[in-house]
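Got a structure for you, written out below as structure tokens; questions coming shortly.
The complex appears here minus one protein chain, its other protein chains still in place.
Order of writing sets the chain letters: A, B and C. Residues in each chain are counted from 1.
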Amino acid sequence: MTELNMVEALNGAITHAMAKDDRVVIMGEDVARTGGVFRVTAGLLDKFGEARVIDTPLAESGIIGAAIGMSLYGLRPIVEIQFDAFVYPGFEQIVVHAARYAWRTGGKLPASIVIRIPFGGGVRAPELHSDSPEALFCHVPGLKVVCPTTPKDAHDMLLAAIEHPDPVVFMEPKRIYRAGRQEVPDDPDSDDDSILATARTAREGSDLAIFTYGATVPLSVQAADSLATQRGVQARVIDLRSLYPLDVGAIEDHTRSCGRALVVHEAPRSGGLGAEVSSLIHERCMLDLDAPALRVTGYDVPFPQLANEDDYLPSVERIKAGAQRVLDF
Amino acid sequence: MTELNMVEALNGAITHAMAKDDRVVIMGEDVARTGGVFRVTAGLLDKFGEARVIDTPLAESGIIGAAIGMSLYGLRPIVEIQFDAFVYPGFEQIVVHAARYAWRTGGKLPASIVIRIPFGGGVRAPELHSDSPEALFCHVPGLKVVCPTTPKDAHDMLLAAIEHPDPVVFMEPKRIYRAGRQEVPDDPDSDDDSILATARTAREGSDLAIFTYGATVPLSVQAADSLATQRGVQARVIDLRSLYPLDVGAIEDHTRSCGRALVVHEAPRSGGLGAEVSSLIHERCMLDLDAPALRVTGYDVPFPQLANEDDYLPSVERIKAGAQRVLDF
Amino acid sequence: MSAVETLRYLGDGRDLKDKDLPGGLSEKDLLELFRRLVHLRTFDERAVALQRQGRIGTYPLYWGEEGTQAGPLYACRDDDWVFPSYRQCAVGTLRGVPIATILGWVRGYNGPSGFYDPAEHRVGPICVPIGTHLPHAVGVAWAAKIKGQDTASLAWFGDGATSEGDFHEALNFASVFKTATVFFCTNNQWAISTPISRQTGARAIVDKAVAYGIHGVRVDGFDPVACWKATRDALERGRAGQGPTLIEAFCYRLGAHGTADDPKLYRDEGEVAKWRPLEPVGRMRGYLERQGLIDEATIEAFAAEAKDKIAQGIKDMEAVGELDEAILFTNVYASEMPWTFTEGLEELRASKAAQRAGS
Partner (left out) sequence: MSAVETLRYLGDGRDLKDKDLPGGLSEKDLLELFRRLVHLRTFDERAVALQRQGRIGTYPLYWGEEGTQAGPLYACRDDDWVFPSYRQCAVGTLRGVPIATILGWVRGYNGPSGFYDPAEHRVGPICVPIGTHLPHAVGVAWAAKIKGQDTASLAWFGDGATSEGDFHEALNFASVFKTATVFFCTNNQWAISTPISRQTGARAIVDKAVAYGIHGVRVDGFDPVACWKATRDALERGRAGQGPTLIEAFCYRLGAHGTADDPKLYRDEGEVAKWRPLEPVGRMRGYLERQGLIDEATIEAFAAEAKDKIAQGIKDMEAVGELDEAILFTNVYASEMPWTFTEGLEELRASKAAQRAGS
């Protein structure tokens, strides 16, 4: 079995799902002829034909709205949003329809769609190609929001998302699309979709729990490694995977067993997912905390021009500094 | 001087601004001929004419986008969104343009617009007429987000928002539009716009600080009064007024002096503004806290059908229960 | 600019002459169509009365638009999906949706079973956000096409809806992918207080079909037969792979926007009076009478039947007892409740218990 990067793993998952279930279609801008600007859908057009691998007109609300309609008729559409910030024109369809269809129909007819969104910075892209909008979706009732960090998780989580009855916003950390390779069996370890609701331990440790997701997971692991060598402290890194609902059990357990916690993400701080995680930590584990849980995040500013993006992005240095503040409290 | 309710106070503020500054225009669906579905703009058409009091086509993205364009040419447009959930089609224009124009132009040309959004439930309205989307805007870099709770604040804050150079999302708690009357002088107390960035103490007390905004302010005051009579504890109620940026000084001071804090809002809990306030409280005041700060909020569900809305809305009872949990910790 | 051609069959018994009816409508069909108009009219008038009595919430009356609803629906095959806006809230009752469910929707309270299953009736949920259901109609017909089936779809919307981006994106998608979708625009010339002149600079809404290279037809929206005919032809073209059709049903909003709206604030009631005599129920009844196709007894029978059905629907709605607070949470996800819901429900139940105990 060959090792795959995240792009190949996602491509494999879609191929696998489309081969075994002809209700699955993939649609979006430039997904067919070119196989997507990130090549996630490369080769699918030849394999499954243009009825199921669909280059759409340039209209995100129309894409998502049509996908919702397809799902009502029994298809399982996967939508690709070309870049993070281009999901905003489709925001209304997601909030008022994708998220509310099950509720509006007394639970009888959910909008079973997957919205794939390559997100985040670090790829030296032009304006509006580096946003991290995930927290917006976590505040919209009726959605599931997930974010894989490893090729295998990306593969297994996408397969689970496609089978999941409720709409899933599938955040793909584009910065680590090709960062590392991993063995990825065609069939996921389990066929229940618990992977869509549970966190994963990315690094063991007992002195500090670092909760994060996406491209800041490997950075947090690096920070933890360097803290281990430099200070001899062992930080545990938790890859949240599920952004809504959060794995509150994991958040509580890891916080309690470490007594100290740090939350890391790339999105702007105010109203980011870190605020929710931090609130849960303090509301539920106050007495087990030796220090307040802190946040290392992006700043409350528009994602900067590319020459400055390294100043915006949480760095290993900033994660370490945040960890120190929690440890030295 | 006569006493005004919030609707009349807002109407007065717009009249005042339009009379003294002909750059100010008001636009939206049904704002002119009928004076708005809530009558906030009643009478303006006759006073200022249809060039400046504008019934637009039914298209929120077009409305907000055109208002941005007007502001580039030197006007000061006020946009009325008819109901909370109908701002979503305009979301892209708000996030990628209104919020980023100043940044994109090196601070030289901000989008100086005010987006008025009657929001929240409790008015027995149909689906999508009762949303509380404010937290979404608080996570969008480049916006100011405010929410008045009294007629006088509504008047003074709207005047300040109209003069403010940056885009202001002006959340109007429709449930208390006509709840109470207050003396509202034509000219605000101060002509600096600090009112857009500072919290207000709605009720004095020293045992517990309740942070809230909008329609849950009067409810929190009621809860505090009843706690005073029933338990002899005095809860201080803080009307945040500014949702972004938050008045962190006030949050710290009130938390420290009370030692206990509760956050209350109507929006769904996860990722709501309460998460940010709670995080700030714990990150900054941990050692001054006798108990974890808790949240009393709406649930993570779509706003229910109107017959059930009282089950969704934070009630005096639920606020008291939350306060008790903090007090009895 | 040349006047816009408008399809019309039924006269008004005065200046407008009756025309020969299109093929495909037997006398039985005509009576059935009229029966449905009576049903919708009766529902509407009863609903307004219920609202006045405070037994249901704000209600979007459609008095005068019965023909734009019953006509197109009668042209649909039973497996075709239709997507109503709030203005067509009751149209589903012609497809087996319980009257009580629709009334419950207006009342804001649908009972434990909740709202109907759109797939069961091929009737979309009542759409409140303007124009947003149009892409769904496209998706349904598109999905059928992908599955190799010729199921079509139809969406109702108003003149105001044509200003929204979703209208544009939906028609564009339907055109590019040639989906069998009928875009049925009820141009009643008002969007709450906003007149059509503030909604578009186009000569007519039907002209917007040109922008998508699709077929467009304008019909007399007060003529149920014209609404039926235009829709039937559109469905045939769609199933034949010729793509979508934009139908403009030109009429006038004879009632208020909703029971909370007061049109006197913004329009001249004289204009309303001018249009009122053209309303479809009396119009079709007059036609059937002129043609000797109906008698008093049948008319009364239809009226009585509708009255009984709706009376029963009201009983059923009001029989639905107090709602368990769990309803806030139970139907949000098709999958199992997340912990946030179970904790929320617990908190809610505890506080309600405390409240009961307290008082």
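One rule holds in what follows: contacts are C-beta pairs under 8 Å (C-beta built on N, C-alpha and C of every residue); 3 or more make two chains touch, one makes a residue touch a chain.
Computed from a prediction, not measured in an experiment: that's the story for all the values here.
Considering the whole complex, the hidden chain is in touch with A, B, C.
Note on the undisplayed chain: of the listed residues B:L4, B:M18, B:A59 or B:V184, the one touching it is B:A59.
Only one of A:G62, A:G107 or A:P218 touches the absent chain when the whole complex is considered: A:G62.
Checked against the hidden chain, the listed residues A:M6, A:A85, A:L243 or A:L280 yield one contact partner: A:A85.
Although one chain is not drawn, the whole complex shows that of B:V25, B:I195 or B:V237 it is B:V25 that touches it. Those residues of chain A that touch the chain absent from the view are 29-30, 33-35, 37, 55-59, 61-62, 85-86, 88-89, 124-129, 269-270, 299-302, 304-309, 311-312, 315, 317-318, 321.
Although one chain is hidden here, its contacts on chain C can still be listed: residues 163-169, 172, 175-176, 178, 197-203, 207-208, 210-214, 243. Summarising the interface, chain B meets the missing chain with residues 25, 51-52, 56-57, 59, 61-62, 64-75, 77, 89, 92-93, 96-97, 101-110, 112, 141-142, 144, 164-166, 193, 197, 244-245, 248-249.
We adopt the following convention: only the chains that are shown with their structure count from here on.
Ranking B-C and A-C by contacting C-beta pairs places A-C first.
Of all chains, the one whose CA centroid is most distant from that of chain A is C.
The set of chain A residues touching two or more other chains comprises 61, 89, 92, 96, 103-104, 141-142, 244-245.
Each of residues 110, 129, 165-166, 332, 338, 340 in chain C touches at least two other chains.
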